[in-house]
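The structure that follows is given in the form of structure tokens.
Only one protein chain is missing from this complex, and each of the others stays in its spot.
In this document, chain identifiers A and B correspond to the written order of the chains, with residue numbering beginning at 1 in each.
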Amino acid sequence: MRRTHRPHLLARPALVVVAAAVVLAASGCAKSEDDVSDSDKSSSAAEAGQKVVTPKPGSKSCTIEAYGGRKLDLKKGATVGFSQSEKEANPFRIAETKSLKDEASRRGVKLLTANAQSQFSKQISDVQDLLAKGVDLLVIAPLNSDGWDPALKAAAAKKVPVITIDRKINATACKDYVSFIASDFVEQGRRAADQMIKATGGKGEVAILLGSAGNNVTTERTKGFKEAIAKKAPGLKVVFQQTGDFTREKGQQVTEQLIQSKPGIKGIYAENDEMGLGAVAALKGAGKKAGDIKIVTVDGTRSAVQGVVDGWISGVIESNPRFGPLAFQTLDTFTKGEKVPQDIIIQDSAYTPDNAQQDLGKAY
Amino acid sequence: MSAPAEVLAVRGLSKSFPGVRALDDVDLTLRPGEVHALIGENGAGKSTLIKLLTGVHRPDAGEITFQGRKVSFGTPLEAQKASISTIYQEVNLIPLLSVARNLFLGREPRNRLGLLDFARMHREAAETLRTYGVRVDVRQPLRTLGVGAQQMVALARAVATDARIVIMDEPTSSLEPREVETLFSVIRRLRDDGIAVVYVSHRLDELYAVCDTVTVLRDGRRVHHGPLAGLDRLALVSTMLGRELGEVRTEGVTKFAGDHRIADSQPVLDAEGLTVPHKLHGVSVRIRPGEVVGLGGLLGSGRTETAKAISGALPVRSGNVTVAGVPLRGGSTAAAIRAGISLLPEDRKSEGIVPGLSVRENIALAALPRLSRFGLVSEARLDRIVDTFVKRLRIKASSPHQKVGELSGGNQQKVLLARWLAMTPKVLLLDEPTRGIDVGAKAEVQKLVDELAADGLGVLLISSDLEELIEGSDRVVVLKDGAVVGELTGDDVTEDELMRTIAGDVPAPDVAKGVTTDG
Partner (left out) sequence: MAEATLHTAPLDKARLLQWLQTYGVYAGVALLLVVNTVITPHFLSAENFRTQAVQVAPVIIVALGMALVIGTEGVDLSVGAVMALAASVTALYLGYGLLPALLVVALFAAGAGLANGALVALVGVQPIVATLALMVGGRGLALVLLPQLKDLHNPGLASLGSGDIAGIPYLILIAAALALLIAFVVRRTTFGRRLLAIGDSRPAAQLAGLPVRRVLIVVYVLSALLAAVAGVLATARLQASDPTSLGNLMELSAITAVVVGGTPLSGGRVNIGGTVAGAVLIQLLTATLIKHDLPPSWTQIAQAIVIVCAVYAARGRGKR
């Protein structure tokens, strides 16, 4: 034990070298199943995203005078900073970052990006870094809703307009930030309910695979779904709701329990695609056939849309991650001195058996 | 001296645990200023009695009167508040706190702001401890002190808390003679201050040195009580053991028979110039087959370290160990064990036994490889070995599957001896083999050491029990501050000579010569 200190100290740099070597060695000679087929994925998806804006009726708007910034022309050498919250490890984040990068290069705007790797303190310092690097405009995908005071003050001090995407910040719009662009999760729930009603004929028992507990996406997607069911199809009963933690594995496990204890279940509403795909795996494992139990999911990832094509999933409500065009358009309008809405809702599309095949390329 | 009122009177105390009547109708009275010896073999009920007095257990029957009032302590804290302090065999202070904090725990001096007054605490702690012969930096964590010094801190703390009764449970088991003297002077001071002391010890010398009265327990009953002065030592032992006087006398005080037949061949163990930084400085020990070599010296003189260095448990900076002419390489315990060296460690409970495993597993532990084929244990061969040694060493356990942690100290020690004998060693290093075990087991262990030497083993014996060391050893190598300072051979193997060598009264002998000269 007495000799332990030295190797311990030496271990750190050595460890880094070893870790790097492991990664290189592992990925260098790796050969996964379908390396070839991967490339075609991104090509068609690129331009599919940007859809219509539906300004909420009666929602407030914001102008550069009210906000207190200075006008500039986006096309003439402006620099935009983008602070991403989580690392691009899931389809949503990958598509989101890609969309901003693509739109920036399309418009010829210089884009600086930073990724907080799910650490909130890092995101704050990321924003401060971007400001220090002299960005003129900021797009933030916040990890948390709270705790943004220092970052927003720093932006205000430099008179840099801020737009947040996909998650709202608890601050005053048109004062601390300009606008908020996102999907309406409650609406997604309602539309999922519509799909469910259509698939089941509005009668029978259905189950909900909830997302992670305590997450606003979970609560809102549940709320919209249940509201719409209660209003439009009283024959449809939600008899089971258990969390699948937004993961495929938990979705599979919970569904396995579900179909045994409630063999008569007609439909499953999964609050994201991954849990829905888990449910599909469970049904396959139990020897069910495609369409025996109707599954409706939310997100619009490629695997889920493929599930619609294959008949295992009855409908996928899109949660659009492609904020690029809308964010830049908003910034452009705003910096020209025109009005922009404070809350901007992205239009989400849907994938059903009718359009899944031809829209498969649009899925992310 | 007029007899003052009793400070403590115990009447008809009984306590049973399932299957065992631990204490049966025991009386005990203590007067202020009385030093009362409480003795008995292991299992006699001493610990139970102490636990009842200090509120660890509640009695089934009987009453305790303390300072004229009937009391019933529910917790050790209540007993402590009532001014009954206890010093246990194992120090129960907080190792990571400083010496001073430990000394003042719960009654720290505070300054005007109500904050701890560290300056005063450190000053007073240093002063207090000096009167106990402990000179240390009181700001150091307690655990940096030796066990003896820690024990003195515990004592100082117990005495300082206005105790009316101080119970000492084998307080000297880890003290060196000088510290024992200090302890005795403290006890005498307590006596003069009118504090009653209950003194539990296995060492008869100590009892006669410091105690006034004695209570002897056997099998949960009081079998003798009265003044100690005038009570014959052998009579006391025979009362404890419940054996006839003549029988004990013929067996002597220890079970050692005396001289061994020592083969005049090459040494079975030759340790040369063992050096461990800060601990050993060129210690050499040589043992011939059939010889019992004692290792004498005070606590901290390097006896345990010498044994550990030989057995590979303590890495040496320089020095060689040769077993039966073959140099030992590797410096690991495993290599030493393969070469035929077995160490019975001083700290039986934490370094010797594996308490949660059975008697059977403990005996077989070191010998597992030779009881296995392809990594699979042969249960039949294991059973045979275990059976042999349980019988030979008369290990008392309900079954070979009983956990070793549940056995008495003596039987635990026998299990350890069995573990090593199963390895058919050439050299046995015995570090305090009889510490804290009852008289009967002690005698058996001593007799066994004789037998093993007669079988041609080389034995290194470490014991702070001088009688045991002198009577058991053919030669005694004396250590002081990690170096050999002398060697007693032949008729010089006496307590007097040993003490004088340790004290340095004799002109320092030529060390090299002392080691190489045959006894």
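What we mean here is this: a contact is a pair of C-beta atoms (placed from the backbone, for glycine too) under 8 Å apart; a residue touches a chain by one contact, two chains touch by 3 or more.
Note that the structure is a prediction, hence the values are computed from the model and not measured.
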Open item on the list: Which candidate, B:P177, B:P355 or B:G456, sits in contact with the chain we can't see?
Closed with: B:P355
Open item on the list: For the chain not shown, which residue from A:G134, A:G285 or A:G311 touches it across the whole complex?
Closed with: A:G285
TODO: Go through subunit A and note every residue touching the omitted chain.
DONE: 1, 4, 7-8, 11, 19, 22-23, 26-27, 30-35, 87-91, 94, 210, 213, 239-243, 245, 247-250, 252-254, 256-258, 260-261, 263, 274, 277-278, 281, 284-286, 303
Open item on the list: Which parts of subunit B face the unshown chain closely enough to count as touching?
Closed with: 17-20, 22, 42-43, 45-48, 311, 313, 332-334, 336-338, 343, 345, 350-357, 361, 364-366, 368-369, 372, 375-377, 379, 398, 402-403, 405-409, 419
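Here, only the chains that are shown with their structure count from here on.
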Task: Separation of mean Cα positions, subunit B and subunit A [Å, integer] - done: 70
